[in-house]
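For this view, one protein chain was removed and the others were kept in their places.
For chain A:
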């Protein structure tokens, strides 16, 4: 437990905080630079109905989320059971929600585009 840390472990905790801050900053800078320059080959390469650039953004975001939860919220020091209760619940429910809604959104978009009614007049 973090409460009864010796001195050596304590400076390790501090080091970890600054290390995670640097990682989060670098990831954010990479995101912003990619967002400003939008390299053409990343924008125009599609992978499972999203451009490669958007996949990079999403993956980097999830990595950032991992570091915030594990290091800042001390999830790495909690019991494995608590980690699973929180993370698995979220991950499964959110994946399901996103899948259902995005599939439905795409379907409605197709109706708009190929339907017999004009939506823009």
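As a convention for this text, contacts are C-beta pairs under 8 Å (C-beta built on N, C-alpha and C of every residue); 3 or more make two chains touch, one makes a residue touch a chain; residues count from 1.
To be clear about the criterion, contacts and distances are computed from a predicted model.
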Which of the following names does UniProt give to the chain that is not shown: "Thiolase domain-containing protein", "Peptide ABC transporter permease", "Putative protease" or "Cytochrome c oxidase subunit 3"?
"Cytochrome c oxidase subunit 3"
Chain A positions in touch with the non-displayed chain are 2-3, 5, 10, 13-14, 17-18, 21, 24-25, 28-29, 31-32, 34-36, 38, 43, 54, 57-58, 60-61, 64-65, 68-69, 71-74, 78-79, 81-82, 85-86, 89-90, 93-94, 97-98, 101-102, 104-106, 108-109, 112-113, 118-121
